[in-house]
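The complex appears here without one of its protein chains, the remainder shown in place.
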Amino acid sequence: MTVWNFRTTVSAAACVAALGLGFAGPVAADDGWKPTGPVSFVMHTKPGGGTDVMVRALAHSLEPMIGQTLVVENAPGGGGATQMAKVRAAKPDGLTLGVNTVSHFTAFLTNLDGVFSADDFAWIALMQVDPILVFSEKDSAVTSITDLVELARSKPGQVNIGGFGPVGSMQHLGMTMLEQEAGVVFNWVAFESTPDIIAAVMGGHVDAGVANLGPVIEFFEADRLKGIGVLGDDRLSSVPDMQTFGEQGYNVDTSWLQVRGVFGPKDIDPALQQQIADAIFTAMEADTYQTYARSAGVEDGTHGPAEYTAFVERILTIAEAQLKAANLLSQ
Amino acid sequence: MAESKERGRTSRLELNELRLAMWLCDLAGSGILLWVFWIYLQHANALRRPLNAADIGAGGFPGLLALIAIAALLLLLGIIIFRHVVTRRRASLVIQRPLFVVMTMALLVGQAILFDRIGAIVCVGGFSLAILLACGERRPMHLVGVPVALTAFIYAVFVLALGVKLP
Partner (left out) sequence: MFENLALGFASFADPMVWAAVFFGAFAGYLIGAIPGLGPSLGIALLIPFTYGMDPVVSIVGLVALYVAAEYGGAISAILINSPGTAAAVATAWDGYPLTKSGRAGEALTVSIVSSGMGIVVSTLFLVATAVPLSEFALKFGPGEYFALALVGLSLVSGLSTGSPVKGAIAMFIGLALATVGLDVQTGVPRFTGGNPDFFEGLPLVPILLGLYALTEVLVMIEDGAAAKTKSAPIKKLLAVPMSTLFGLKTVIARSSLIGYVIGVIPGAGPSIAAFLSYAISKKMSKTPEQFGKGSLEGLSSSEAANNAAVPGSLAPLLALGIPGSATAAVMIGALMVQGIQPGPLLFTKSPEIPYTIFASLWVGVPVMMFLGLAGARVWAKVADIPRPAIAAIVAGICFVGAYASSNSMFPVYVMVAAGLVGYVLRKLDFPLAPVILALVLGEMMEINFRRALITTQGDWAVFYSSPLTGILLAMAALAFLLPAFGALQGFVRKRRAA
């Protein structure tokens, strides 16, 4: 067992080295992750959602690399609880993995508090990062975050912001950070899908909307919507005109990003975790995945197990502080 | 119903039909619904007040709904009693082969409980045989053929063609 561990650790290190040196390619899989059977990716969504499509795109290039089929198992329900129960109960052999978003982390603190916690799982790879941005209708008088804040100052609590998820959701917490920084109050209007938000902004039913880049970029190009600010360190390469929150003078924590990552049951061997992460990152370089990812407007993530676990802790700290500030935690 | 009303020969066990006074069943049914909506109303009222003053909150809509439903149920109770007192028509609720109906209900519940314990395929085969028996099928060919064909069909479609992982 120790020998085996040693060997895989070395080969994993070799993989990392190969990646670092730019020798990455399907070759790296030769001594990488070799699952002994079909690998299940358990999803918390129904078939066809953004996260689901990501896994199916990944499967296309990952399957030939690992020489096993990749089964996408949709287990929606319970705000992720159905999926997490399946993953937590699975054997830590790397054959059952799950895909998570930031909503998993906020659920640990709110609805699923006491049912699941971050320590129940191994956080293996951060595959995608997707900053949130604020947009308005093309003819709207609101052309920047500053405009939005000024509007909210003139009529407190009456500026309608449409976003995905209820009070306490990822996007809502992002906006509460802006509220605190600017000292204003917005009126949060919850929607259940991003297209609904786009329709509501274009129809003039809300003043501004929150979204990730992918679903709205076509509307920017068509000049139907305009981006007024992105919550991130840098501007987005595909929308160079849109300033960040920070550039407009609102210093909101820029690690508050939408993410998509891979996790598994907690006792997976760290070396195996590293192998899985490496295999995934290599598979992400394939053309099919890149075509999908660029049209979806997401950035590729690079965090392996250690960095991702640290990232999860950081996100949980921010989320807890925000939820407390918004008076959404019971304790 | 358009199908033939003539019933087959009944076996010794079989109670042919159960007749209950419709108005009593109606009263019982409405009473239970009234109780359910009452509990529902209390849960709705216990939900947290909204943080946003313009929102009627998580409990607002269910609360309103429960109140109207309770009013409608009281009206229905009134109508049932009024009808019973005023008219002489005595309708009754008829359940044919009540024993087998109750047995099948138990079978459905049993199948739900055992489905992930003993496996979907075994479950479907076994319970389809039981339902066939409950429904009055006695021909041995059918009793064997249907469960086997059904299980094979389900395995082919769900497991082989669609790749569903059944317990």
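Residue numbering begins at 1 within each chain, and the chains themselves are lettered A and B in the order written.
Note that a contact is a pair of C-beta atoms (placed from the backbone, for glycine too) under 8 Å apart; a residue touches a chain by one contact, two chains touch by 3 or more.
Being a predicted model, the structure only gives us computed values, none of them experimental.
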{"item": "Residue, one of A:V99, A:V129 or A:I198, that touches the chain absent here", "value": "A:I198"}
{"item": "Sites on chain B contacted by the missing partner chain, in the whole complex", "value": "1-4, 6-8, 25-26, 29, 33, 37, 40, 43-44, 47-48, 50-62, 65-66, 68-69, 72-73, 75-76, 79, 93, 95-97, 100-101, 104-105, 108-109, 111-112, 115-116, 120, 123-124, 127-129, 131-132, 134-138, 142, 146-147, 150-151, 154, 157-158, 162-167"}
{"item": "Touch list for chain A against the chain that is not drawn", "value": "46-50, 52-53, 56-57, 59-60, 73-79, 81-82, 86, 110-112, 115, 157-158, 160, 165-169, 187, 189-190, 192-193, 195-196, 198-200, 202-206, 214-215, 217-219, 221-222, 224, 288, 291-292, 294-297"}
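Just so we're on the same page, only the chains that are shown with their structure count from here on.
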{"item": "For chain A paired with chain B, centre-to-centre distance based on mean C-alpha positions, whole Å", "value": "42"}
{"item": "Residue numbers on chain A that touch chain B, as the complex places them", "value": "40, 71, 73, 167, 187-188, 327"}
{"item": "Chain A partner contacts - residues on chain B that touch it in the complex", "value": "51-52, 54, 163, 165"}
